[in-house]
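Yeah, one chain of the complex is gone here, protein chain that is, but the others are all in their spots.
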Amino acid sequence: MALLELSDVHARYGPISALHGVSLGVDEGAIVALLGANGAGKTTTLRAISSTVRKTGEITFDGHDISRRAPEDVARLGIAHVPEGRGTLGQLTVWENLRMGAYVRRGGASKVDYDRVCGYFSWIPARRNQVAATLSGGEQQMLAIARALMMRPRLLLLDEPSLGLAPIVVQEIFKIIRAVNEQDKVTVLVVEQNASIALQAAAHAYVLEVGKVAVSGTSAELQKDEAVRRSYLGY
Amino acid sequence: MLSLIQQVISGIATGGIYASLALALVLVYRAMDVANFAQGEMATFSTFISYSLIEYAHIDFWLAFVITILISFGLGVVIERALIRPFEGAPVLTLLIVTLGLFTAFNGVTGLIWGYVFKSYRGGFPDQPIQFGGLYLNTQDLGVLGVVLVMLLLLYLFFTRTKAGLAMRAASLYPDSSRLLGVRVGWMLALGWGLASAVGAVSGMLVAPIIFLDPNMMQAILLFAFTAAVLGGIESVLGAVVGGVAVGILMALVGTYIPGGQDLRLAFGLIVIVVVLLVRPAGLFGRATVKRV
Partner (left out) sequence: MRRLSRTRPELIGLAVVAAVVLIGLPTVTNQFFTFEFAKVAIFVTALIGLNLLTGYSGQISLGNGAFMAVGGYTTAILVQRTGIPYWTTIPVAGILAGVVGFLIGIPALRLTGVYLALATFALALSIPPVLNHFDTFTGGHGGIVMAPAMPPLGLDLSQEQWLYYLCSGIALVLFLFAWGIVRSRTGRAFMAIRDSETAAVASGISLAYYKTLAFGLSAAYAGVAGSLLAIATSYVNPDTFGLSLSLALLVGVVIGGLGLDFGAVLGSLLVVWLPYYAEKASGLQIGSLSFGGKPDIFYGALLILILFFAPHGAAGLVQRGWRWYLLRRTAARSPLPEPVVER
């Protein structure tokens, strides 16, 4: 059974309906990509999982129904959501951001986790006491991932980790995502505009179109499918 | 000149008391953008509890002090959960009026339980001068300063070193992000009210030996605390402290050097509030501009 399963999820912002019956599954240990045009509902899908948007439908995580839990309770199950816009705690320092990442862990931030995160992002120790808002956009994006890793999540939800980053940094970030997935056994659901790099990293992908899953399959299938490539991936 | 220095020193001590209550106001304001008009009356209520503990249960002052702080903390948490929480998401003005309702209710309950007769309240420090050079310093003043400094240090350590303190800061600044990190933001607000109530109680127990204990005793102090908070920038902890001390000194000078100045101190508070808001709405240390409601 899949670690995360959505079935027939509808979501709305006030009168505006954003998801019309999304169903998808993420297997334990996998990297899954969620693709689609602007406004297709990718962000909303992640928000439905972390319970930060009004929704109906069934969402199960590790066999538990999480569709009616509060965001903080979803987080406590081990789902780390790096939201669109990074969710940086701007007025706090880098180190405080990381401590907050480990908030749900008993005993708080551990040395082991900190060292592990610094292994991925080697610039962090030197910037430990810098106020997070003064980091560059790319650094903030990395900090957001680092913060999520401090939680030792079972499932990592990433919303456009490549947004606003230099191509080389994007490569770097996806290398880290793969490393996290392989070494730390973290399942990843990643939303991306940059479809080609996402499909390289992911084993499986879903393509959303106006609030519904339009196509899904393994990355290889999607990359091969001419129609999908032209209509959804744009290359 | 010596008398001036003495006035300034006693002003600093009283300012520490204003700073404490201002700090309580800032704690609540940062958590929910509302000035808690009931903060002073809650502190009065707490001080009366300590009075009862000392007079009727014959508990030592300092033990009563600690017990009262704990009770006040609980009281603040309960009030937030029971009376403020139901108004979550309501317009700021609604919340403001709720705190005014609390103000009136607490004032009434305190009067109901303890009556309106002025009571003398013996604090934890002897009221005797000690000579220092040519200066006569009051033990009471020095004691107040000491307590306020210890409290500030503890609060600083709490907010920077502990998980709960850090989460409180994060929750008040970034409620949405904090939720995603597993923080129960609602409880952090309650914790903020609890802390504010405890800090307010300290200010009440420090001021009661200087003035008399009565149900209205904190109203003037509340106004000075508001003055301090506005002067320092209503979202700034440091500002509350600096503002409190500045207001304390100002009021000591007004009370001493202006004929009949005791009566005019409140009006001076009003003037400072208005002038600061006109000239520098963000206060000395505030970054934010005045919030439009």
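As written, the chains take the letters A and B, and residue 1 is the first residue of each chain.
Here is the rule we go by: contacts are C-beta pairs under 8 Å (C-beta built on N, C-alpha and C of every residue); 3 or more make two chains touch, one makes a residue touch a chain.
As the structure is a prediction and not an experimental result, all values here were calculated from the model.
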| item | value |
| --- | --- |
| Shown chains that the omitted chain touches within the full complex | B |
| Sole contact to the chain not displayed, among B:Leu2, B:Ala57, B:Ala90 or B:Ile130 | B:Ala90 |
| Touch residues of chain B, complete complex, unshown partner | 33-35, 37, 83, 86-94, 96-98, 100-109, 111-113, 219-220, 223, 226-227, 230, 234, 260, 262-267, 269-270, 273-274, 277-278, 281, 290-293 |
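In this section, only the chains that are shown with their structure count from here on.
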| item | value |
| --- | --- |
| Centre-of-Cα separation between chain B and chain A, whole angstrom | 43 |
| Chain A residues touching chain B - in the complex, by the definition given at the top | 50, 52, 70-72, 75-76, 80-81, 83, 87-92, 96, 99-101, 103-104, 108, 147, 151 |
| Chain B residues touching chain A - in the complex, by the definition given at the top | 163, 166-167, 169-170, 173-174, 176-185 |
